[in-house]
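Selected chains only, in their assembly positions.
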Amino acid sequence: MRFDGRESQQLRPVHIETDYLKHPEGSVLISIGDTKVICSASIEDRVPHFMRGTGKGWITAEYSMLPRATEQRNIRESSKGKVTGRTMEIQRLIGRALRAVVNLEAIGERTVWIDCDVIQADGGTRTASITGAYVAMAQALDKLQKEKRLKSHPVTDFLAATSVGILESGQVVVDLNYVEDSAAHVDMNVVMTGSGEFVELQGTGEEATFSYNQLQELLKGAQEGIMELFEFQKQALGESLAITIANARKG
Amino acid sequence: MRFDGRESQQLRPVHIETDYLKHPEGSVLISIGDTKVICSASIEDRVPHFMRGTGKGWITAEYSMLPRATEQRNIRESSKGKVTGRTMEIQRLIGRALRAVVNLEAIGERTVWIDCDVIQADGGTRTASITGAYVAMAQALDKLQKEKRLKSHPVTDFLAATSVGILESGQVVVDLNYVEDSAAHVDMNVVMTGSGEFVELQGTGEEATFSYNQLQELLKGAQEGIMELFEFQKQALGESLAITIANARKG
Amino acid sequence: MRFDGRESQQLRPVHIETDYLKHPEGSVLISIGDTKVICSASIEDRVPHFMRGTGKGWITAEYSMLPRATEQRNIRESSKGKVTGRTMEIQRLIGRALRAVVNLEAIGERTVWIDCDVIQADGGTRTASITGAYVAMAQALDKLQKEKRLKSHPVTDFLAATSVGILESGQVVVDLNYVEDSAAHVDMNVVMTGSGEFVELQGTGEEATFSYNQLQELLKGAQEGIMELFEFQKQALGESLAITIANARKG
Amino acid sequence: MRFDGRESQQLRPVHIETDYLKHPEGSVLISIGDTKVICSASIEDRVPHFMRGTGKGWITAEYSMLPRATEQRNIRESSKGKVTGRTMEIQRLIGRALRAVVNLEAIGERTVWIDCDVIQADGGTRTASITGAYVAMAQALDKLQKEKRLKSHPVTDFLAATSVGILESGQVVVDLNYVEDSAAHVDMNVVMTGSGEFVELQGTGEEATFSYNQLQELLKGAQEGIMELFEFQKQALGESLAITIANARKG
């Protein structure tokens, strides 16, 4: 039994509220336990410099935390005048992950801006961001498709992420909250597609290491957790869009 | 009748949800029409450099918008690497306004950090921020007082703010939404105390001017709107704290 | 009687020296008591991005202080690598105020750059900047008009500004110097046109408030002070240009 | 057979030149094929703020490229005024990896600054940096130990890193050069200890994914490559220091 009463394999309660904001093409408020992230997807009708003339679109992500999303107040990155290395890592991760399940040719020379703003943090903010951002993005692209502005549906598969880790006791657990994460020996973030393929795998032993066998256990835990997350995403997307994506995956 | 069906003097619907976040000492989600702001108040047990050794506390505010709080996505100030002039003006305004109704000696050498994060914008974000931040701050200071860490209750009066303006038609209206604000000839933000005194008055004619008589009309409108806002604040604060403040005002 | 021997309603000595610099299209050295500001107006034959293609011009202002304009030496903003919130507020105020008395269509797609550099500060630098910048701008635009580069004279009215405040004693005074300003309970900056209309009104009670009646007194004081400033401006502009503007106002 | 004639499992030629610079406590020039990195280790007799008073040391890394290390000249990060996200990711990775094989208590309140400056880049600069920096660090700490300034030898194991990837053809290869890396579907960086444990695992499918079975193949390839790198490190460290570390690992 874990600190908060969960089983090793048990996710915290998951809620995904869609159409959370008025202006963005897609937006959700995702909460996984006490971690809450507003994810929005905005469509811009042009691409960054390095993509111009390719006929393909781009997906880019920004991530931020409210100063008091955390136990101790953090200084705003705008006040510091620069974005921290941690934020940059997370932003790059979210963008890369989402691009793996989108047909960039199908969206044409457009940019999908993903904004993940953590309003309350209790561990796992980057994986919650990916899981929520996927839903916001899928809805924004679906809207574009329904407006007949795309040649084909650009979302090619489901995508979700979770964290797994090895606690001080050696126990392998899924979906670590902040208390667990702070004390964990090994921390791994895993992003997978609905087809069960890996998109990203980032395992880190901070002043610690992990064996080949422990790695296998971590991967198994992550996979089971992510499969559960797909069910929450499908519910949030609605039956019709979920079927469209399921078919795209097979096609 | 206005664009959205309101009377000249009519505020948009106001909701103040308290204890919105887990970590801050005080926090609210205030919505005034489609304008929604998360306001939090954090207590830090030290003061900025210029206040050290004075025995007095300080209140400082930061203001930000989610990139997609608006119709068009805005570039994050953290990405730009600097805070815009508009943001700085608003931050300074919020801080100054709140300091007018707090006995800084009573809070001792502590800083109250106010964070106003606009998650959805439809005009009047700075006045909604002041109105919401007041509630978050009052609750945070009340908690401090209840923990017996203060000599006396530091909140000396109520405080709220609204916008008034003159539309192209010459009509004087209160609580302008974004569409009205964009086209208004004159825009005025007014901050008042529960005693009916002015704290801030900022009237601006962008490529336009206003007469002495128009000014009197604007002030009257603002005063009436703010009196209504006090009722919403009192409800959010709860009867006990509202009475404490009302007594402090008289005392 | 005030600290420096003035009556409540008395301005400090005002001098406006025109054609102060060799290069700018318009330039003045304005001194109001010990406050001295070099104001220059430069014409650029293009407009900022957001005005392109509108056929209209733009007026923008920058404000700065020499490091030793003040009693204590200030760090240069160029050394800090960023402009303070106070500077930004003042710059925006000066630009907005001047735009209220210029027909932006008449100047075509040109930018008027206003530079206000305070070489000595003793209170009221922002209002002195507006009052001086108006003269520099009027002369620069008049030069443009005389060179037959404009369709019509673009200056539509006079414009000046002063500060008013409430001292600790409760006395309402006009044109506060630094010593008065530091101790004042309420500080208000007022910008008015030659027609007696308000352009900007910024009243602030720093850890204090003011009543409706006090506001009326402040407005009256400001109006009388500004009327006097118009006389100094007219003298600086010369009879011919002063008449041109007076006629534009009526027209 | 690969583009440059290598077998799937074959590393490029590896050279580690120790004592490359005069001033640092430890320094190497590592070349892996055409990738060349100067790695230096500097000892500072204090720790960053967050480690003060803990009695423990810290290891931090910085990474940079000469502008013309690459085929196209890159703009210097000092000219841009900010460090890119890619650089930050790599710096954080190098620091974390090295900390996994050092007993931070044994070095006392000291910081080891690792500088990895890529003078020529042909793929795998981050893994070459880790592999070279380990040697520079081990020599610097050994010097400290020989000067009798440490309680015990702080290096607890060997550490090296390599890249593995899946080419467009589906072939799994080790130690990708720039041409292979640019076209690879999956790219994975692996950091391991001499004991065969994982320290870091970062696998990424850029617009692609990888299966569980492919992952196993990648891990196997990485492990074999890293075992070879340990032999080059031992040769560079010299027999005596290599034995000391081998014993520390067992102890």
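Letters A, B, C and D mark the chains in the order given here, with residues in each chain numbered from 1 onward.
One rule holds in what follows: a contact is a pair of C-beta atoms (placed from the backbone, for glycine too) under 8 Å apart; a residue touches a chain by one contact, two chains touch by 3 or more.
Just so it is clear, the model here is predicted, and its values are computed rather than measured.
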item: Given 4 visible subunits, total identical subunits the whole complex contains; value: 6
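Everything below uses one rule, namely that only the chains that are shown with their structure count from here on.
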item: Minimum number of chain-to-chain touching steps separating subunit B from subunit C; value: 1
item: Equivalent interface positions on subunit A and subunit B, same or different at half; value: same
item: Rotation, 0 to 180 degrees and nearest 5, that superposes subunit C on copy subunit D via CA atoms; value: 180
item: Furthest chain, CA centroid comparison against subunit C; value: D
item: Centre distance in Å when subunit A and subunit B are each reduced to the mean of their C-alpha atoms; value: 34
item: Inter-chain centre distance, subunit A versus subunit C - centres from mean C-alpha coordinates, in Å; value: 52
item: Set of subunit A residues in contact with two or more other chains; value: 81-83
item: Pairwise touch network: line, ring, star, complete, or other; value: line
item: Chains touching one another, given as label pairs in label order; value: A-B, A-D, B-C
item: Complex contact set, residues of subunit D against subunit A; value: 82-86, 88-89, 91-92, 96, 99-100, 104, 188, 193, 195-212, 215, 219
item: Of all residues in subunit A, those that touch subunit B in their complex; value: 21-24, 27, 34, 38, 40, 42, 44, 62, 64, 66-71, 73, 76-83, 87, 113, 115, 117, 119-120, 122
